[in-house]
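There's a structure below that I have some questions on.
In this view, the complex is presented without one of its protein chains, the others remaining in place.
Coming up: subunit A.
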Amino acid sequence: MALLSDAFVYLSAAVIAVPIANRLGLGSVLGYLIAGVVIGPVLGIVGSETAEVQHFAEFGVVMMLFLVGLELQPSVLWRMRRQLIGLGGLQVVGTTAVFTAISMAFGLSWQSSMALGMILALSSTAIVLQTLNEKGWFKTSGGQGSFAVLLTQDIAVIPMLAVLPFLVIGPAGIAGSRPDGELADHGGSALATLPAWAQALVILAVIAAIVVAGRHLLRPVFRFIAEAKLREIFTATALLLIIGIALLMDLVGLSPALGTFLAGVVLSDSDYRHELESDIEPFKGLLLGLFFLTVGAGIDFDLFFGDPFFILALAIGLIAVKFCVLYVLGSVFGLKGADRWLLALGLAQAGEFAFVLFGFAGGAGVLEPSLLQTMTLVVAISMLLTPALFILYEKVIAPRVVSKSDREPDLIDTKGRVVVAGMGRYGQIVSRLLMTDGFEVIILDHDPQTIENLGRIGIRTYYGDATRPDLLHSAGLSHADVFISAIDDREKQTSIVEHVAKTYPDVKILARARDRHHVYELEMAGAHIALREVFEGALALGKHALIELGVHTFRAENKARRFKKHDLEMLADLRDNYNDGGVDASYIDAMRAHSATMFEIMKAERDERHERTERGWTPPPKGDANL
């Protein structure tokens, strides 16, 4: 039962600490770290086993890189190239150089200094992205710059993993790269006995296999699984894919993180991208949370209280150096005022990857154990200080700077973004109309056959059940301007609208309604516009019937238009009545009265008895004295 009791301790710590930290505006990462500190050094509930748990939890990082890969569509990368290579690249290289120089000044070897420099150049993707999204700063120029830098850093982790083993101090040689994470315990590369050229060849073949299989083999596999309509099997397939690639990479002696990242990039173009994202996300979240917990639990308080001022000075120095590099680069890349401050303050901490890379560097013998302990502590403290930096930005800097300088127009695409749920007969028309006007439309549907067919005519649809909140989230609803709910199930439709209205209050919701009552239901649930799905179509057919019966086309047009106007008035008039008590006796009475009035009015118009209702293009009365 040791496993269960361990799980109980970790989960309770997380469940108690994370919501409290979130409520206090500190963010979940900090919550996990604090929870770890409490169950580890403070209360001593967990101890020696944390190292093992941490190895297991590092698999969360492998998953995180898979998800980073999924986000990196080649086209998105291309659009951000200037910021990625320029701003991001210079941040990584510049900060690495500065920290390397400082470390050498402290008397470290150049290898250790460079390893330290690279590791400290990274910032915390988890903390920063979380905060940018929570505060709504993601779309500002500063937020976009921060995202570009974080993305570059995430990619830079991969070459860093490759370079670190070559920085070993002393004689201990390296046989290929050493895989990270818990897979490390399963032993070295199976290729160790092959000559070097053969090893290289096998590695290249494996990478090529991942790319080719990802492009051509996985799609039919996912489709086959999706058609089974068993959600947990799809999740199992996604996990199997990641673990399989990790094992394969391990076998040939490459980093599992690199392999899953690659698989992610290959799949970023696939219809199943959003579904994969939301399936893996909770595992990644829990494992990373566990990882932060173990980092917190592993913080050496004796070390801290041995020389608290020295440790604090290191942490503040770390933040100051990163801030300066970012501030200079921000101005070089045209960020002004508050945006430059947001970039520089937000990314000034060291990141969660530092813990992973420290573990890796320690295992490879690149950094001294005592130095590692000190620096792990410094990194953790720099992360603990991050919320304070964001508060400084929000309360002190932003209000002053923004009012002085004109805000730069935000970088992100000015065209509105649309998410469409349901790509049946209804959603197709809506989406195609929007696409012809050049809007970016993200479409979700749960029928692999529909997705396949639409793909053939060049319309991109993502697989997934739009009634699931997590899938709507990974489809990017938080950045959308308009959400269109166009699925054919009445109850599901209402519950989606309700969820979206609650969770994304800034998004305009347009919904397809089954009938008049459904219009009221959807409006109550939070839809801004709800239209009856068959109303306009039936009206058009009715108009054609009038024409076939000999009514002049233009008169039929106007008749239909007036009918529509009266009907919409009835819809509006009955709304309160319906919302009060549903379809009760008074509702029926009101509706009957309305129908009768409408019939009377339109009949009067037809007979041209009623002087004031026959409007439009009517001649003046015969014999009018004034003419």
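To be clear about the criterion, a residue touches a chain if its C-beta (ideal position, glycine included) is under 8 Å from a C-beta of that chain, and two chains touch if they have at least 3 such contacts; residues count from 1.
The rule is simple: contacts and distances are computed from a predicted model.
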item	value
From "Ester cyclase", "Sarcosine oxidase subunit gamma family protein", "Kef-type potassium/proton antiporter accessory protein (CPA2 family)" or "Amino acid ABC transporter substrate-binding protein", the hidden chain's UniProt protein name	"Kef-type potassium/proton antiporter accessory protein (CPA2 family)"
Option touching the unshown chain, where A:432, A:561 or A:603 are the choices	A:561
Contact with the hidden chain (one of A:195, A:458 or A:621)	A:621
Positions on subunit A contacted by the hidden chain, ascending	561, 615-618, 620-621, 624-627
